[in-house]
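The complex appears here without one of its protein chains, the remainder shown in place.
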Amino acid sequence: MSESSVPEFRKTRYFNPYVGGVALGIVLLLAFYISGRGLGASGAIKSTIVAGIDKIAPKHAESTAFYTEYAESHPNGPMKNWLVFEMLGVLIGGFISGAIHGRLKLQVEHSPKITSKKRILFALLGGILFGLGSQLGRGCTSGSALTGMAVLSVGGFVSMMFIFGTAYALAYFARKLWI
Amino acid sequence: MKNIRILLATVYVPVALVLAFAPVKTNKPANLTPQQLLEEVNSSVQFVSPDAVADRIIQQDPFLQLIDVRTPEEFEKFSLPGAINIPLSQLFAEEYQGILNQSDYTNIFYSNGTIFSSEAWVLTRMKGYENNYVLMGGLNYWAETIMNPEKPADTNPNEEVAKYNFRKGASQALGGGAMESADQGSILSAPKPPIKKTDKKKRVAGGC
Partner (left out) sequence: MGPLIIYENISPDTNFFLAFLIGIAFGFILEASGFSSSRKLAGQFYGYDTTVLKVFFTAAITAGIGLLLFGLFGWLDLDLIYINPFYKWSTIIGGILMGAGFILGGFCPGTSFTGAAIGKIDAMVFVGGLFIGVLLFTEGYPLLEKLYMGSYKGTPKVSSAMGISDGLFLFGLVIVAFGMFWVAEWAEKRFPLKEESK
């Protein structure tokens, strides 16, 4: 185990969270003003999966209900989609910020109490759960919870309560991963 | 950090308080996109048959409003019962918007043919106005079908005979003669236009 007593994320300067929040809120507002919808993320993953299946296994796509229904409701193809373009921007924006603040580094971030292998494993598991959940929930924290709360939708608040509520409820059992 | 938090609170709380008591905005109708308008034009939802209109006039439907879009001179010479005159050139005059943009009456534009009345429909529909329709075939077709209904042959199906009888009755009620007509026009009939509430245009689709 490394001896570093100060975690990496304390060693670098981040925006004041309230300032970041105001900025994020303004971006969200802009999204509504321009395109009538808020932010999102998980939808872009779905688009990519559909596009991938269409390419790799077209026969399967033609004979499976989900993909045919999707094709009907998306005549321009899965990738010509607001969220796909937005998420490409997210990658670039994140990269720029990381570059400016000197945080670009290939690493596995993990608590000193676990190995990086364990971290990777749980990141994979967490991603799978989140991926499945985001489809059922019709959105993730950005699309459903954050955007939903801004428009005061019941779906948004319910989504947020169950995401955060479950995370808090399981926090004790997952504590070894983080603290 | 504490200062920012307090600063934020001193701005957001009063603003939110004001918003809590601000009036809810009623929106003006939204313009249609060209694509949406095209879809409606293609499905011909805006046409109303003379039979349907004649029926409503006879029933003295209080929510029917015929709108003559020809010039005032033509309107003076002849107009349908209960019609008002909104010349096409003045379609967007301030005083007519209350009549054209509402959700209580069914407005039916008519002219001699269908060119001007259709234009009136497209123009008002583009602005998002609802409950406006076009009299199919205009006054010319009205004269053929209602004013001078064509007598069907004895071998025609019952509905044709019924339709003829209706039209004969209508023409008498509406002041027309029952003259023989030479050509056989195709009988187009559209359902009675329902009264819809003015509602908003399509919401943006979104989500993940």
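Read from first to last, the chains carry the letters A and B; within each, the first residue is number 1.
Just so we're on the same page, contacts are C-beta pairs under 8 Å (C-beta built on N, C-alpha and C of every residue); 3 or more make two chains touch, one makes a residue touch a chain.
Quick caveat: nothing in here was measured; it's all calculated off a predicted structure.
A.B. asks: What shown chains does the left-out chain touch?
C.D. replies: Within the full complex, the chain not displayed touches A, B.
A.B. asks: Using the document's contact rule, name the residues of chain A that touch the chain not shown here.
C.D. replies: The list for chain A reads 4-10, 14-15, 17-18, 20-39, 41-42, 45-46, 48-50, 53, 64-67, 80, 82-83, 85-98, 101, 103-112, 116, 119-120, 122-142, 144-171, 174-175, 177-179.
A.B. asks: What does the interface between chain B and the hidden chain look like in terms of residue numbers?
C.D. replies: 1-2, 5, 8-9, 12-13, 15-17, 19-22, 24-25, 27, 30-31, 33, 200-207
FYI, only the chains that are shown with their structure count from here on.
A.B. asks: Please work out the Cα centroid separation of chain A and chain B, and write it as a whole number of Å.
C.D. replies: The computed centroid separation for chain A versus chain B comes out at 48 Å.
A.B. asks: Touching residues of chain B toward chain A in the complex: what are they?
C.D. replies: Listed in rising order, the residues of chain B that touch chain A are 1, 4-5, 8, 203-208.
A.B. asks: Per the contact definition, I'd like the list of chain A residues that touch chain B in the complex.
C.D. replies: Residues of chain A touching chain B: 16, 18-19, 22, 35-38, 40-43, 46, 82-83, 134, 138-140, 143-144.
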